Structure formats: C-alpha cells, structure tokens
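Note that this complex is displayed minus one protein chain, with the remaining chains in position.
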Amino acid sequence: MNMIHTSYAYTHEMSVRDYECDMQGIVNNSVYQNYLEHVRHEYLKRVGIDFADYTRRGLNLVVVRAELDYKSPLQSGDRFVVGLNLWRESQLKFAFYQDIYRMPDMKPVVKAKIIGTALNERGRPQIPAGFAAVLMHNVRKKDEKYQE
Amino acid sequence: MNMIHTSYAYTHEMSVRDYECDMQGIVNNSVYQNYLEHVRHEYLKRVGIDFADYTRRGLNLVVVRAELDYKSPLQSGDRFVVGLNLWRESQLKFAFYQDIYRMPDMKPVVKAKIIGTALNERGRPQIPAGFAAVLMHNVRKKDEKYQE
Amino acid sequence: MNMIHTSYAYTHEMSVRDYECDMQGIVNNSVYQNYLEHVRHEYLKRVGIDFADYTRRGLNLVVVRAELDYKSPLQSGDRFVVGLNLWRESQLKFAFYQDIYRMPDMKPVVKAKIIGTALNERGRPQIPAGFAAVLMHNVRKKDEKYQE
Partner (left out) sequence: MNMIHTSYAYTHEMSVRDYECDMQGIVNNSVYQNYLEHVRHEYLKRVGIDFADYTRRGLNLVVVRAELDYKSPLQSGDRFVVGLNLWRESQLKFAFYQDIYRMPDMKPVVKAKIIGTALNERGRPQIPAGFAAVLMHNVRKKDEKYQE
C-alpha cells in the first residue's frame, strides 16, 4: 500500500457490490465510471469543493473527455483502492488521473484520465476561484514531487 | 445506535454516492433496492452463504416479492445504516426485513420486506441445506428475543 | 395483445438491454423499478404532465410505497410490454398499477402497485390541479369500464 499512498494525492477504498456485475460475472464497464466519479467527488469534498453544492449554485463541473484502459476485471467480493491525482490541463480544463487496483495484490484494474471543466450559469467554461486554488496547490505539489 | 444494534441481526453502514441521485437531487427510488440487495448479500456472506458462489453452482436465490415504504429521501452526502432481520416466511420462502435510517439522526428512510426463495438447477423452489440451517438459527434467535 | 390493450389505460413496449442483466443472467430486481418509472413518466407526458418540468418548478412527484411481485425473470434479448392503470388512492395519494409481460407469449413478469404523492415547494403533499384532473378522468373511465 505504501507505493499507492505516495504516488497519489488521494486514495479511496471500495468494494464491489453484486448488482454491479453483469452476465459475464464481472463488474460492467460503465460501473468503473461510477466508481471514478464517486472518488473524484469524495476528493473534491476533502479539499473543500462540494459537487452537489456547486450544482445547486449553478456551477456545473462536467467531464469533457474520458480515457479508460481496462487492465483486468473486478469480480464479486473484490475489494479495491482508487488512487487519484489532479492537474491543471489547460487554462479552462483540469485532468484527474485515476487508477484502480485490486486489493490486496494491487493488480491494476483500470487506468483512467478524466478531463473536466466547469461551466458557469451561462454554460460558459469558467474555473471558479475555489477550484483554481485547489489546482494551483496541486501544481505546486507536482513541482515538489519532481524535485524529490 | 444502540436501538439499531439490538433490533436487527445485522447492520451495515453506507454512504450516498452522487451518481445515485436523480434530477430531483435525491436518491432514485430504484437505488434503494440496490442498497438492500447489497446488504442482504453482505449478511449472507457473514453467515456463510456466498451469493456469487451459489450462482456459479446453479443455485439461484431470487426475490419473489418486494414491499418498500419510502419514508423520507436520502440526499448527496448522507450517510445511512441498513438494519436487517431474516425470518422463514413459509416452507419454501424466507423474508428479509430491512430498514434504512439516515445517520446520525436515525430518521427512517425506507422500511422494506423482501421475500425470496431459492431455485435449484431445474428452476424449482428448494431451500438448500446450508440456507435452511441459517433460517433455523434465526427462528431460534427470534424465540429467544421474545422471551427477553 | 388485445387483452393487454383493453385492460390498461396505457401500454409501452421495451426491450432488455444486456447491461441490465446481472451475474444470474437475468434482469436485476432493481431494474424493473427503472422500467416502471420510465413507463409512468411516458404515460404522464402523454396526458400532459412532464416530470422534468414539474421538478424544475419545485413540484416533486414522489413514490411513497412500492409493491412488486416478481413472477418470472426477463433475460437478454427479451422484448416486453408494460401495462399501466392510474387510480386515485386517497385524497393525497394516487396508485399506478403496472404489469410487465414478456412478448410475444405474454408470460407475466412483474405485477406492481406503485403509490405516489406530489410534494409542493414546502415539501407538503399537495396534488396539483393538472394532476387532479387526470386522476378525475381516470376515475370516470373506471366507472365506464365497470358498466360494460
């Protein structure tokens, strides 16, 4: 687990629920996006950004691109950990790097890059100040990490 | 929490995930059945019955009737506990009584009765020996509880 | 099909999608509530009530009780029809009777009674005028049907 905790800004453990498995007896492809969204929202809450609260205020955090590499499937009974890093991708876009590992053997399950933006009340991309501060902090952390 | 732990054979805590909420901003009705199924399977695993393993062996635990009273909705960020009791309903049927409470104020969310049976490989109702033993144990516990 | 069309105020045909099936190879229990909700909303739209529009205006149509009898499961590739009747259950509650039949053999799949109410902006039960008119119309239809 040490590698996981030092490689990611945030990690979150979860378990497969049987209703998430499809007729192949494995977690359905679309469900991993549910897992990833849940962990993004948990991370954002941790750094002071409440997705539901943003939504109620008319600030919509939206995904503009998702890339998912499916390495090996999760099955009923599996426990897993999701590691997350957040970087600023461009002026108006941010990127979540999210990797899922089966526990306890840490076999890679999914490696994903989820690019998002924030839309203001007029539907225009605009990163809110609070979110920009979080991204700024992450950029700094990134630099520090590179210096180590 | 004391009331919860003495009233139910099994309790399980969970949290709402944002993707489970619909356009009304509350957990969608169908999702509570997901929660209830997950807790039933967790309970069964605890008493030695693995749903996925049963399925692979051709023994299908199926729901034949569900009654759900929706008392108050869960929202984004809510944590909740599900209490479960299992009784034998008839020779070939068993009943899960499952109640969901919002934490920490223990406001009732859903009260449910889920009646199930087990189908053997020929699709005929037949309670497997292992499952019957669990039900027998629960009936005894019920009697003990009534004597207290 | 004739029986279906004369017994219900509204019928709606759908098909099973593979992602709706679970590890038992059959449609997961919770998915039938998705089907039933979709057909209720389609019916309401047909009689002039748009669920999403109501929601945006702060009028929340909510389910207070669901009873579902699972008669036989749907599988991958199955086509089915959902029949719906709507009655006024009490001053503040209405009831959808919704039955699912596999096509083309019309084998019963699910028989359900879904009781709902409408909550106004202060969260109090209150049947909006437009909805009350629909219910009134259905009561009349019921009487006519009984006279035939």
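Letters A, B and C mark the chains as written, and numbering starts fresh at 1 in each.
The rule we apply is simple: a contact is a pair of C-beta atoms (placed from the backbone, for glycine too) under 8 Å apart; a residue touches a chain by one contact, two chains touch by 3 or more.
Source: prediction; values computed, not measured.
Residue A:65 is the one among A:46, A:65, A:124 or A:137 that touches the chain missing from this view.
Screening C:17, C:46, C:79 or C:124 for touch with the missing chain picks out C:17. Within the set A:15, A:55, A:75 or A:138, the residue that contacts the chain not displayed is A:55. What subunit C contributes to its contact with the hidden chain is residues 17-19, 21, 25, 34, 37-38, 41, 45, 50-52, 55-56, 75-77. Along subunit A, the points of touch with the absent chain fall at residues 23-24, 28-31, 33-34, 37, 52, 55, 60, 62-70, 73.
Taking the complete complex into account, residues 18-19, 21-23, 25, 28, 30, 76 of subunit B touch the chain not shown.
Going forward, only the chains that are shown with their structure count from here on.
Subunit B and subunit C have Cα centroids lying 25 Å from one another. In subunit A, the residues that reach two or more other chains under the touch definition are 18-19, 21, 25, 76.
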